[in-house]
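Step one of this worksheet: look at the structure below.
A protein chain is absent from this complex, but the other protein chains hold their places.
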Amino acid sequence: MIETQVLVVGGGATGVGVARDAALRGLRVVLVERRDLAEGTTGRFHGLLHSGGRYAVKDPHSARECMDENRILRRIAAHCIEDTGGLFVCAPGDDPAFGERFTAGCAEATIPVEEIDPAEALRREPLLNPGITRAFAVPDGAIDTWKLVGACAEDVRRHGGTVLTYHDVVSVIVEGDRVCGARVRDTHTGEETEVRAEVTVSATGAWAGHFAEMAGCTVHVRGGRGVMVALNHRLAHAVINRCRMPGDSDILVPAHTVSVIGTTDTPVEDPDDTTIPAADVRKLLEEGADLVPHIREARALRAWAGLRPLYSEHRNDAGTRQMSRGFTLLDHHAREGVAGFLTITGGKLTTFRRMAEVTVDAVCEHLGVDAACSTAAEILPGSEDGHMHTVGERLAAREGNLHDEQVICECELVTRGMLLDAAAEHPTRNLDDIRRAVRLGMGPCQGGFCIPRAAGVLTAMGYMDAPAANAAVRAFVEERWKGVWPVLEGRQARQSRLDDWLFHGTLDIDHLPA
Amino acid sequence: MTRVIVVGAGLAGLSCALRLADGGAPVTVIATGAGSLQLGGATIDVLGYTPGLVHRPLEAMPGLPADHPYTLLGADRVAAATRWLVERLPALDLRGSADENMLLASALGAIRPTAIAPATIAAGDLRTAGEVIFAGVRALKDFVPALVAANVAAATTVTVTTRAADAEVAVRGDRDTSPLGLARAFEIPDERARLTAALRQAIGSAEGARIGLPAVLGVDRHAEVAAAVSDALGAEVFEVPTAPPSVAGVRLYRALIAELRARRARLIVGSTVVAATLDGNRIAGLDVHVAGRTRTFPAGAVVLATGGLATGGIVLEPAGLREPVLGLHVADDPGEARYGDGAFHEHPIDRAGLRVDHAMRPLDADGDVVHPNLHAAGALLRGAAPWLELSGNGLALASGLAAAEAVLSEGGGGA
Partner (left out) sequence: MTVDIRGSLDNCVKCTVCETFCPVMAVTPLFPGPKYAGPQSERYRRPGESVDASLDYCSGCGICTQVCPQGVDIAEINARARAEMKAARGMPLRDRLISRPTVLGRLAQPVAPVANAVTRTRIGRRAVEAAIGIHRDAAIPAFSGRTFQSWARRHGSPAGTTRTVVYFHGCAANYNEPSVGRMAVAVLEHNGFEVIIPPQGCCGLPLQSNGAFEPAREYTRALVARLAPYVRAGHMVVANSTSCGLMLKREAREILGIDDPDLALVGEHTYDICELLRDLLDAGDLRTDMRPVPMRVPYHQPCQGRGHGFGKPALDLLALIPELEVIETDRECCGVAGTYGLKKEKYPIAMAVGAPLFADIAEARADCTACDSETCRWHIAKATGLPAVHPLELLYQAYGLGAQR
């Protein structure tokens, strides 16, 4: 049994943000996540660090909040961010007059905005639609959520907190009218443990309704499924947004080596429903071409879907602190008379720190602790030197170790050292977790060349035995397939068939010992 | 005498061209690139799974579906084609026959059936019991002896004992090398001495055992390197084909190209055929993108051997499957329902391809011959799933030779 002050359920950005905030305030905290960190919605988004421009007209409050947090994150999480800048462009047919509303909204939200000549925008980003009529530069950025969540978790550990991945909640401990923690199961060993806590925070995103039910409470959260597609290389080095009311297929984000086009929005009942309808993929590529026509010819690598948690109760319900239109903190004591239990849901990645701050303020109130939030000032592990990442940094690093280090994943320049470090940090030895940690197998060949290598190296170095290596290769291929088949046309179909040839024909993985 | 143009430089195209050249036809090979042999292990897989393990490929052929290319070709033609290759490329020292499969280790240690392989690879036939030591160098990340040895030991289809040896040695000063880089290092005497010394140390006593190395024992001077390494290690060595760049595949490609050069075939690598010029429904020439322009190469007969989906012989577009050179009808296109669930199953799209007649001439949707002097071979053909059946090179050879015979019998060579 583990005793703690705060139990955080959910290892997405919100959960690790809450855990970090609590740990920094000196609270004892345990975070449990049923799979790997950032495996849910957090890891399934486009990677945009909002300037707030997207909400400048529709929701100035959210816009302001985004810009404030954008400034903070550039300071505390520099290494997770690429300072790409962003452009809002009026595509042919869009109302150019929206530009005035846009700049006015930006001014109100303190977002620095500069209108630039379309010719200048095209000089900066040659693949932009040459028919754009207006362009505005804003401080959008790209953010690596896996790095961000990893750094927050590391900070939790450094401040005495505990992060338990692959620990599924089997039941919530309810004593009288009080939630006293949860019973969790290590999904690898099957071992169950009680985590007793004074306050339990559900940071389970779209799963908040399911979790609340386990505690005998009710939370109405729906999932808004967003589909995104990664394109093989960067079609633009800045974030490209469409200057209009936010809609589908109007963001193109440079995420490391790829461009991500997003997104769609479909309400779904089951939060685990990450189906990728072919129609969504087609729509993204067709409409995205209004921004960057080359998207039509570009090679799509992979698609994925993430579930936005959409809180759908009336904002004046008892106990609902609608801290902004972006996110919602529910105190179940005020709502349903269940003490020691908070739900934080909704929101967006850019504002995860602010969400955590508000949540932990409430936690402190419950605990009667007087401690101020310091997450806006404390630098995250890895960001000490203040360097933001650049697309060329792995290539530059590789230039320095061409002959001394082995590259395992050639597409994403993952070295043997990076692989082994990630394996040491992920005792699960799950190649998909290692993928998220270091981008293993995320390039054009989608693991065709590097996954057998990685399994071999991990076997040779004693991280797994042969049966585990065989299973890991098969599991990775199976998992990748889910995101690959919806985009399997053109060049990616060719790649996939070559990978088939390697995996099945040359290596014959179908006939490895079970 | 009008030239025969073979489009494609994989096993189907090159063996077809060589058979044509041997038969006296003036041949031009035109290919977008240098083919695909460098991607495979130079093993002639005739038929490995149906889906159970096949021990005798020719005997298993009558059980194949009616629209499988082997059914069209017949086991006799397959047997003759494989014999032809073995005899035609003596320098490669190919062993085995389509009568029975040997069982080889893959670079991950799966037990892989194949019919014919170069001697140094065939020496790894695991139907022979005994001790096998899998050995490699750490700088080569594509072959991890520990994994191969453990998987082979755990296999139920063979009974060998195994152990692994991993040599920690830089390859020409590099800690990161490819199979090709390692093979080139083995051709440099000093490097070879360093490598074999490190291997010997890692292996220890190899008394009575076979040593399985990745297929890196030299490129151009393979025989010399293999003998020297075997001497230095004091045991019989064999090679395990690797992921690309496959050195064994490079050797096969070079052997075929050398024979074609000797036969004065014209080789045009790096140009793409984009269309045909017709004379009635006969092909009179092929339009080819060359530097600066598209030009027409006159052709008396054409063999299309551009490969399947993996190499661009067939492309998948939103509207469906397309044969991009001549717009030929792709049979068995499943439409939108292309893929089933899961990565490890056969998908509805897998066996789509060109339907051909007995002379390997592509047929249109109505089953009529499209052009009387157009033939097709290799992975373009419908009905097979070579990477699942392990039938790719057997199909390429047999259909490539069948196309060549058809052209020759029609007087395409004029000889």
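All chains are identified by letter, namely A and B, in their written order; residue positions are counted from 1 within each chain.
We adopt the following convention: contacts are C-beta pairs under 8 Å (C-beta built on N, C-alpha and C of every residue); 3 or more make two chains touch, one makes a residue touch a chain.
Since the structure is predicted, the reported quantities are computational estimates derived from the model, not experimental observations.
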Note to self: I'm checking contacts with the chain that's been left out. Which of A:Gly26, A:Gly160, A:Pro267 or A:Gly392 qualifies?
What the structure shows: A:Gly392
Item checked: Contact with the hidden chain (one of B:Ser178, B:Thr196, B:Ser230 or B:Asn373) -> B:Ser178
Notebook entry, point to check: Out of B:Pro241, B:Gly312, B:Gly353 or B:Gly383, which is the one that touches the chain we can't see?
Noted result: B:Gly312
Next item on the list: Can you work out which residue in B:Leu39, B:Ala150 or B:Leu256 touches the chain that's missing from view?
Entry: B:Leu39
Note to self: Using the touch definition from the top, which of A:Arg71, A:Arg158 or A:His233 touches the missing chain?
What the structure shows: A:His233
Margin query: Can you tell me which of B:Leu94, B:Ile257 or B:Ala299 touches the chain that was removed from the display?
Written below: B:Ile257
Next item on the list: Please give every residue of subunit B in contact with the chain that is not shown.
Entry: 9, 28, 31-36, 38-39, 172-174, 178, 180-181, 184, 244-245, 250, 257-258, 261, 264, 266-272, 288-293, 298, 310-312
Next item on the list: By the contact definition given up top, give the residues of subunit A that touch the hidden chain.
Entry: 232-234, 237, 257-258, 294, 297-299, 390-392, 394-396, 398-399, 402-403, 410-411, 413, 443-445, 448-449, 491, 494-495, 498
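Criterion: only the chains that are shown with their structure count from here on.
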Margin query: From the mean C-alpha coordinate of subunit A to that of subunit B, what's the distance rounded to whole Å?
Written below: 43
Next item on the list: Using the touch definition up top, name the residues of subunit B that touch subunit A in the complex.
Entry: 39-41, 45, 53, 106-112, 138-139, 141-147, 150-151, 154-156, 166, 173-176, 241, 243-244, 246, 308-312, 315-318, 336, 338-339, 342-344, 386-388, 390, 392
Next item on the list: Would you tell me which residues of subunit A are touching subunit B in their complex?
Entry: 278, 282, 402-408, 416, 449, 452-453, 455-457, 459-460, 465-467, 469-470, 473-474, 477-478, 480-481, 485, 488-490, 493-494, 497-498, 500-502, 504-513
